[in-house]
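Just passing along the structure, written as structure tokens.
Here the complex is missing a single protein chain, while all its other protein chains stay put.
Note that the chains are named A, B and C in the order they appear, and that numbering of residues resets to 1 at the start of each chain.
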Amino acid sequence: MSFNTYGHLFRVTTWGESHGPALGATVDGCPPGVPLDAAAIQVWLDRRKPGTSRYTTQRREADEVEILSGLYEGQTTGTPIQLMIRNTDQRSKDYSQIEDKFRPGHADITYWQKYGIRDPRGGGRSSARETAARVAAGGVARAALGVLAPEMTITGYMIQMGDRRIDRDRFDMDQIDRNPFWVPDAEAAGEWGAYLDGLRKDGQSVGAMIELRITGAMPGLGAPVYAKLDTDLAAAMMSINAVKGVEIGEGMNAAALTGTDNADEITMGPDGPVYGSNHAGGILGGIATGQDIVLRFAVKPTSSILKPRRTITRGGQETEIVTTGRHDPCVGIRAVPVAEAMAAAVMLDHVLLHRAQVGPTPRGRIGQP
Amino acid sequence: MSFNTYGHLFRVTTWGESHGPALGATVDGCPPGVPLDAAAIQVWLDRRKPGTSRYTTQRREADEVEILSGLYEGQTTGTPIQLMIRNTDQRSKDYSQIEDKFRPGHADITYWQKYGIRDPRGGGRSSARETAARVAAGGVARAALGVLAPEMTITGYMIQMGDRRIDRDRFDMDQIDRNPFWVPDAEAAGEWGAYLDGLRKDGQSVGAMIELRITGAMPGLGAPVYAKLDTDLAAAMMSINAVKGVEIGEGMNAAALTGTDNADEITMGPDGPVYGSNHAGGILGGIATGQDIVLRFAVKPTSSILKPRRTITRGGQETEIVTTGRHDPCVGIRAVPVAEAMAAAVMLDHVLLHRAQVGPTPRGRIGQP
Amino acid sequence: MSFNTYGHLFRVTTWGESHGPALGATVDGCPPGVPLDAAAIQVWLDRRKPGTSRYTTQRREADEVEILSGLYEGQTTGTPIQLMIRNTDQRSKDYSQIEDKFRPGHADITYWQKYGIRDPRGGGRSSARETAARVAAGGVARAALGVLAPEMTITGYMIQMGDRRIDRDRFDMDQIDRNPFWVPDAEAAGEWGAYLDGLRKDGQSVGAMIELRITGAMPGLGAPVYAKLDTDLAAAMMSINAVKGVEIGEGMNAAALTGTDNADEITMGPDGPVYGSNHAGGILGGIATGQDIVLRFAVKPTSSILKPRRTITRGGQETEIVTTGRHDPCVGIRAVPVAEAMAAAVMLDHVLLHRAQVGPTPRGRIGQP
Partner (left out) sequence: MSFNTYGHLFRVTTWGESHGPALGATVDGCPPGVPLDAAAIQVWLDRRKPGTSRYTTQRREADEVEILSGLYEGQTTGTPIQLMIRNTDQRSKDYSQIEDKFRPGHADITYWQKYGIRDPRGGGRSSARETAARVAAGGVARAALGVLAPEMTITGYMIQMGDRRIDRDRFDMDQIDRNPFWVPDAEAAGEWGAYLDGLRKDGQSVGAMIELRITGAMPGLGAPVYAKLDTDLAAAMMSINAVKGVEIGEGMNAAALTGTDNADEITMGPDGPVYGSNHAGGILGGIATGQDIVLRFAVKPTSSILKPRRTITRGGQETEIVTTGRHDPCVGIRAVPVAEAMAAAVMLDHVLLHRAQVGPTPRGRIGQP
């Protein structure tokens, strides 16, 4: 990862500000011959798009992606793919007051201190709007994975919103797409709507916990010791706006366990090793075991709230601020498709890395003569 | 981060296996004119060294670092610094059985699957012994920070071991160096000794939670959006063996908060902005606020335990394994100096990145005309 | 350099094909606070623009750059700068025959073999049109150098076209902008016009040699041993379409010299070291001496000519091809602004690298107590 680029071989550079003419992603390193068009990417952008339910910002963005390069007759050519999304609903008047006042919890003050200049309109580069570019790039990664690792699935869902958690006994993956919160628990989804309505009317916001599950990752995918698959996934999640923690498998709870509790015993199944449990979250030593990869991350509550908060101006005066404008009461909701996109990019990147160093398949065999 | 290298400008490549002739770190990008000698690095290695208390592995390694390049007359020259540590106590007989059997919770099976070849002696490259090289490189980073950011401090300490947690009311930084667990709580330290003795005698192991506190980080240090300071710190921690989760500021708990709870209000002090709280953990939008940077990470219990566990052989036979040999009942203890070292490297790297793009100081001023 | 990106800290990723909707450059790592607008970049693009004289391709491209991100109120903000140039005159009918036939001397056949798919319209990604994006990015680099190294100048000019060479006795930098060939020799310029007219009418093309002179590079700029300033400049030149060789100082002629001939003796002047000659071309050990940096590179003749040439089709049939369409009889002409742009990016990159590792100025002093 460098300033605005991530990935080793599948390299994505995002660009653009919240209220500039456009934003996008420059995607380099995609394999050739991958079927792709704007519609295939738009599917993912539409999942993230603001204004689709009353639980996300009412800013109305078409979020239509244009592919400016890298395709020929419906396939990738192996050259850079430029994905551009025009900003259409910028309403910069909403943001005039924040040119001078720093919004608590936002990057206004740190960008100012670092650079001595910042685009204050909508948070500029630090706006969550940057994540649209991530989702677009993730669409390219998904398409390439469809060719190179078709058995892989990547699914994000919310497991906690504020003090509400899902009930694991009601866990149902089929529910995820049926509610505006991506919650795999129908009952929770119903209750959380009312909860969030109350918070929104109150000008309040709330945090969230997202879980990400990746199935079908080939054993051997990943790499020691600084390009670990879990390191790369964790970094990808931590780079998303408002994320404050990330964990894999047992995660933070691993601190409380004994070695006996935590051991994932191994037996032999008809298709290879079978694990009795998955405390590891599908990764050992930075390399996939072939089990499901399970990780979770926490998103802080939206910092833009209608409650007055103390702050200072650029000139050093103390003042108060109420962040009006259109904001998500729970940014965690839109973090779900963003996290999926980031995970897709990381997984594709590791498919390419493995192919480079080792070849298309795991090199070690178990149980064959 | 590439396979065995981390850092943007201060680049560290570690090399070596647990039972090879030596291991080390190749450090590139260090500023010239930094006072440095082997003794200055040895200080940090001695904190991590195995065999110093009965709570860590009884493997006795001198862990003496030799500096093979990059110095002249006691100062760095700006050229690569090669840090080599000879392995002196290898006892490879202890590890003969694991050539064929995969130890649950270890990377034995995934390295085998990925590469089709692995050095089984002591876990080879996936051994925690690799972290000695990290600590040595961290010593170089500490020395350079001593010149470029002398006001910065980096301190790690244990806050949880198994189900024991410190009492924050007894928190005392001065205690950290006075007990073998790096615990800032004298009473806990006493109790945990007995707890760990019990576990060790039982052939058991236990997880741990480490907190890292960095003071004196200049406002403006860090970078959006994929080289975020918190992203780089999180990746650095996740790359350490056995780490399963990392969080900053409120961390995973941020999911449960409301926006009102989470806002760090800002007022104006004599020297600049003053924050009423530090839910953010000292970083906003990937850039330091100037507050303390606070992060935590969880280390899983040592996978090598004296309890028999089910596993398979390379040939696919089901079997049991008891990992004899010399192991830490709580690898979290030695993770403390390792985490400090990784943090030092990340902080120096960002000092250099900031200097490159912006200059030696923050560019934006608050409160001056 | 990775696939479509160059630079260590000032990183430029170009994207786009000759006949796609647009092409451009994603520029990351630019310092904040640099005055910049589209007009400042357009100046450089206009120098490269096709169709401005009868000696370059008659394709008429407006080559108008749009800046889509990274600016606020006329200054760079330190975030990515997206430079987009729309393709307006694509005439893809001109290129229909080359979908199937490989043009000798072009990358048609190698792109096909590598990727199994290619955009044949105008050469797709391998078209010299890609260099417009380089020139735009170079405009950003020039602007940043204007702030960080205002004393630096970067000037390219043609010294040979086919078998014609300039007369060094008539060398006059002021002539460069006064003729369509960027030749620092008024007499040569006149004669070369007639020469090139003849070649053009004959459907022929010709090679060229360009010299690049960089003045005002601070002693100490550059870096050993693989990021050498001359290595990076050479790579930048070699990456330009049709460049077949690059040399610095005495260059290829150095093979013929003795040590006595080649030594640049040093004396002491009022402002520091003074060199009696510049066989080294301004760089020793990859680091600038402070003398002029002088390099040269050769551009092969345009491969698209009106002479029939033997080739094969994708299906393996032997055939002939005559490349009609609008082409430069000497692509070396337009290589001059491209080389200047690449050099500007490299020089800025090294200014940032030096600032990161050492600070804003050289660290060693000569002659001061």
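Definition applied: a residue touches a chain if its C-beta (ideal position, glycine included) is under 8 Å from a C-beta of that chain, and two chains touch if they have at least 3 such contacts.
For clarity, every value in this text was computed on a predicted model and none was experimentally measured.
Hidden chain, full complex: it touches shown chains A, B, C. Residue-wise, the contact with the chain that is not shown comes from C:V246, picked out of C:V65, C:I98, C:A143 or C:V246. Of the options C:A208, C:I293 or C:I333, the residue whose C-beta touches the omitted chain is C:A208. On the side of chain A, the interface with the absent chain consists of residues 9, 29-33, 78-79, 224, 352-353, 355-360, 363, using the contact rule stated above. By the touch criterion stated above, the residues of chain B touching the omitted chain are 2-5, 11, 13-17, 20-24, 26, 28-29, 32-33, 66, 68-70, 72-73, 75-82, 84, 114-119, 124-125. Seen across the whole complex, the unshown chain contacts chain C at 1-6, 8, 14, 102, 104-107, 109-118, 125-126, 130, 160-163, 199, 204-209, 219-228, 230-232, 234-235, 238-239, 241, 244-268, 273, 276, 279-281, 283-290, 296, 298-305, 307, 309-312, 314-318, 332, 354, 357-358, 362-368.
Quick note on the criterion: only the chains that are shown with their structure count from here on.
When each chain is reduced to the average of its Cα atoms, B sits farthest from chain C. Ranked by how close its C-alpha mean sits to the mean of all protein C-alpha atoms, the top chain is A. The angle of the rotation carrying chain A onto chain C, fitted on C-alpha atoms and rounded to the nearest 5, is 180°. Annotation: 26 Å between the Cα-based centres of chain A and chain B. Centroids built from CA atoms put chain C at 39 Å from chain A.
In terms of their C-alpha centroids, the spacing between chain B and chain C amounts to 45 Å. Residues of chain B in contact with two or more other chains: 224, 357-358, 363.
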